[in-house]
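One structure below.
Only one protein chain is missing; all other protein chains are in place.
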Amino acid sequence: MPDLHQRIASFRGNVFPRQAALYRRLAQDGQQPQALMISCADSRVMPETITQSGPGELFVCRNAGNIVPPFSNMNGGVSSAIEYAVMALKVHDIIVCGHSECGAMKGLCCPHLIEEMPNVQAWLRHSHAARSVATQLYANELDQDDMICAVTLENVLVQLDHLRTHPSVAAGLAAGEINLHGWFFDIKTGGVLVYDGAKERFVEPEADAPLPVAVTGRSRACMPVALTSAMAAE
Amino acid sequence: MPDLHQRIASFRGNVFPRQAALYRRLAQDGQQPQALMISCADSRVMPETITQSGPGELFVCRNAGNIVPPFSNMNGGVSSAIEYAVMALKVHDIIVCGHSECGAMKGLCCPHLIEEMPNVQAWLRHSHAARSVATQLYANELDQDDMICAVTLENVLVQLDHLRTHPSVAAGLAAGEINLHGWFFDIKTGGVLVYDGAKERFVEPEADAPLPVAVTGRSRACMPVALTSAMAAE
Amino acid sequence: MPDLHQRIASFRGNVFPRQAALYRRLAQDGQQPQALMISCADSRVMPETITQSGPGELFVCRNAGNIVPPFSNMNGGVSSAIEYAVMALKVHDIIVCGHSECGAMKGLCCPHLIEEMPNVQAWLRHSHAARSVATQLYANELDQDDMICAVTLENVLVQLDHLRTHPSVAAGLAAGEINLHGWFFDIKTGGVLVYDGAKERFVEPEADAPLPVAVTGRSRACMPVALTSAMAAE
Amino acid sequence: MPDLHQRIASFRGNVFPRQAALYRRLAQDGQQPQALMISCADSRVMPETITQSGPGELFVCRNAGNIVPPFSNMNGGVSSAIEYAVMALKVHDIIVCGHSECGAMKGLCCPHLIEEMPNVQAWLRHSHAARSVATQLYANELDQDDMICAVTLENVLVQLDHLRTHPSVAAGLAAGEINLHGWFFDIKTGGVLVYDGAKERFVEPEADAPLPVAVTGRSRACMPVALTSAMAAE
Amino acid sequence: MPDLHQRIASFRGNVFPRQAALYRRLAQDGQQPQALMISCADSRVMPETITQSGPGELFVCRNAGNIVPPFSNMNGGVSSAIEYAVMALKVHDIIVCGHSECGAMKGLCCPHLIEEMPNVQAWLRHSHAARSVATQLYANELDQDDMICAVTLENVLVQLDHLRTHPSVAAGLAAGEINLHGWFFDIKTGGVLVYDGAKERFVEPEADAPLPVAVTGRSRACMPVALTSAMAAE
Partner (left out) sequence: MPDLHQRIASFRGNVFPRQAALYRRLAQDGQQPQALMISCADSRVMPETITQSGPGELFVCRNAGNIVPPFSNMNGGVSSAIEYAVMALKVHDIIVCGHSECGAMKGLCCPHLIEEMPNVQAWLRHSHAARSVATQLYANELDQDDMICAVTLENVLVQLDHLRTHPSVAAGLAAGEINLHGWFFDIKTGGVLVYDGAKERFVEPEADAPLPVAVTGRSRACMPVALTSAMAAE
């Protein structure tokens, strides 16, 4: 990267001065991002650009395949980012954002592409459920490109399921303090498909309607009351 | 157990002969259980008795707290039982059955009870989401016994969430071949509360209505079609 | 399972009332089972039926292959069940019960049967020692069915060896408070073969003799005394 | 995030059209980023902004604390991103970028801040070497803020050490195909300090000099030759 | 170590020449050690000196506490050494050798000594069974020094139990090709206490008798035959 030097100089000389006060305030007061976005490491998918976010607005966790391992006894970087975002930063929205032409999803569908990459293989185990579902549903109907696309969409849903296994997320959903979003960014069109939990499918957001949500947090009714009344009915 | 000897002799002499033909056929043809039941190791919760099942009818996985670890890179006995039940035995129903007076749930709520038991502590990490949810929802309203009961119910739901992270289960649900059940067995009354996924709460099953189901498998609509149509709209 | 509804209703309506007082007492006083039984998830092997046990008598851990992972830094459900049974419930007997026609043991001997089941494969690593021993001893003598049977018996012994690596079991054995049992249930005959630790082989229990035991706990002689006397001899 | 809807619409309507051809080409030809940047999930540290990168230029892995676990038998998302970036994308530069006011580094120095966050605690074990070094060097000289700053700088170096344990990185360095960069972004000033491997300290890049590099890859001399000659000398 | 230079020069100049032919032959033909010795890293316990072994005679694995983790899904250096020694080198004897004044055993009994050493703590989990047994047996009878000694002896037995869980060892024992030895080296006297499996205690070896063995491998009787005969008896 011959021009790394110029690039950071350009940021500091030309870009930073226009936002110096904002940066200074963020340094003093700390960050208060509204959302955590989990997206792919892919260089064509820039979370802050897609969401037109400035400094301090978006807490971002990126890895190959926008994967969220389920909460278990061996957790790592993604689990820590979730825990920190929910418990320390109190984010209100968590977005899992997949994308078209994803190299990780291609590797999941065509294992020979990653046969020299044992870590990538192991990491993609967290997406096996997406591949199993898509194979089950579409095995005989789709050509390879459409299958990769289908797996990519199912992968977003699988990672949302994994998100819910994290205690902090489960508690936030029960308390109605968090919403979960499942997105798919299309590099060719710049459009974002959004999973609509009520309709159970990805939709293109409509201009005049509210943005569909994958999983809406809501204050749940008290189960023991239901239980007690059921018991009392005997 | 001074009478272990008599007990197995009694089974062989008095009970087995009445079902010898059935056992012999099951030995020859193999098992074809309709359901997998995941329940607690507790001696007061006997899966075959509660479901009035005979030999060959119920594949049973039991552990402290009827826990299902999420699918991840470090899986063990429960994951193997699920995989075998779904892929080799083609079960149609998976039941997670919690129960009243559960020692594991008490340990989860009162950590001092299990402070000398490091394995139990680690195992119950898979139920932390249940405790987090119940604490969030009921912290100031319930006394300890009711809180343990609430945690026990939430724990059934958390384990159902974990079940869905297993590729074989996710694929079976998508294909409409599996239903998931969330039950709570009350030792004092012999009754079973059943989670109704549509109503989002535990209910007592009604005599004339079909048994409520927690998660109904169904053949899903083809997502790429939705995607394509959304794209075509541009 | 079309009749799950009827089944639980039948239990509650017809079976439970005859034992309501017992269940109620068990709910109030807690369980005090005499034994922990570790058996296979197989639907044809019902621990309470084989041992003619009623509610409250048998703490039961079931998984594919009646496996007991050795105590290590990554423990799960079986280790927790053992720890809870020994430390909280003070059971006196631990039974590892294998059985004929076991699908897990078949998978261990014929890996192609489970090549699509990565969790089962990994789980059966805990039985590799049984396969290694049987291959060593019988490789050229037994046909496949007998070999599977031999592996199943060796597997019971391997799991007994694993049991002894758990600190709570090791301490209980040293104090003479626990006995370990190795059983093999034959689905075709209803019979139970029992490992006789003294004779070092499986035997059919004899009517008039005490039930053989695999590993008898006993209060051990004090080693440092032996040591001291040895040292003093110099 | 009430305006998520507007934000993605704004990107698509106002920003994307100006770069539609670039995005389309990147979708067709795939990405060829020059660098992998590993930075913190912090919302105030935007890798593409700091490096003034456009779509397709920067492969980005972000987690709490810009951590790189060492290559081992239990790898996750960061290891996969590295493996994919080096082996599939052939990046030439890997940048580990720490920053001022880092919440993860504060948690590392003040454990009480994260005592309710077990995942964050476990994740920060990968930074313990940084804390050990800083404590060793500066324990009695620095106040808490300076100590956090020192730990943050040492943490960049520790993660560079971890990077070198990854086989793909080790091979790339030996072949002279990769350079490693250690950066520190100061939110208050917009400046980037750069680790100079030759001088063994962080420096501010000078306008007229080349950007200092932490670890320069270079084609290594052939060791067996050295060995042979040494042996021949006998 | 100011004299490391002289030391290796001294070996090469003064010691090696006297055994040059032996070393050369060992380099050409490979090693064929008769035994694997697993002993502590302690500088006062030198395996080759205690056993008066020359080059090529003893395969040696050393770690803090002469520990053998049980065979499981997460194995490391000791398991690899065992596997290599038994399968590639065909050793006939495996010796686990504990010793007096062992720092690891002191840390096991007095956890405050190692509270700053998280790896040592975790590693010693593999010795918890020894501590549990000794506490159970001697809690009220021994002073601290004797208790450490008792734990050290029990630890040798626990590691022998762990050894048996390794498939290669289990197979070798069943085939009568391996013997297991449990030793205790007393630094003060130079004596070795040997565990006598038949007597179930440590003894001082007697001059005229064969060396006692902890676990004697022997060709086992064929279990399926026993089984068949038992079955035939019906």
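Letters A, B, C, D and E mark the chains as written, and numbering starts fresh at 1 in each.
Heads up, the rule we're going with is that contacts are C-beta pairs under 8 Å (C-beta built on N, C-alpha and C of every residue); 3 or more make two chains touch, one makes a residue touch a chain.
The structure presented is a predicted model; accordingly, all values stated were derived computationally and were not measured.
Student: Touching the hidden chain in the complete assembly: which of D:L4, D:A88 or D:A150 does that?
Tutor: Here the residue in touch with the unshown chain is D:A150.
Student: Extract the touching residues of subunit D with respect to the undisplayed chain.
Tutor: Interface residues of subunit D facing the absent chain: 69-74, 122, 125-126, 128-133, 135-138, 141-142, 146, 149-150, 153-154, 158, 161-162, 164-168, 170-172, 174-175, 184, 186, 189, 191, 193, 200-204, 219-224, 226-227, 230-231, 233-234.
Student: Name, in rising order, the residues on subunit E that touch the hidden chain in the full complex.
Tutor: 1, 4-5, 7-12, 15-17, 20, 23-24, 26-27, 30-31, 33-36, 41-44, 46, 48-53, 55-65, 67, 69, 74-85, 87-88, 92-93, 95, 100-101, 103-104, 114, 116-120, 122-124, 181, 187-192, 205, 207, 210-211
We adopt the following convention: only the chains that are shown with their structure count from here on.
Student: Moving only to chains each one touches, count the minimum steps from subunit C until you reach subunit E.
Tutor: Contact-graph shortest path, subunit C to subunit E, evaluates to 1.
Student: Work out which of C-E, B-C or A-B repeats the contact pattern of A-D, with more than half of the residue-numbered contact pairs in common.
Tutor: B-C
Student: Look at both sides of the subunit B and subunit C contact and report whether the same residue positions are involved, with over half shared, or different ones.
Tutor: Result for this pair: same.
Student: Once you find the CA centre of subunit B and the CA centre of subunit C, what distance in Å lies between them?
Tutor: Here the centre of subunit C sits 22 Å away from the centre of subunit B.
Student: Can you check how far apart subunit C and subunit D are, centre to centre, with Cα atoms defining each centre and the answer in Å?
Tutor: From the centre of subunit C to the centre of subunit D is 50 Å.
Student: Centroid from C-alpha atoms only, then distance subunit A to subunit B, rounded to Å. What do you get?
Tutor: About 29 Å, centre to centre.
Student: What parts of subunit E, by residue number, touch at least two of the other chains?
Tutor: In subunit E, 73-74 touch at least two other chains.
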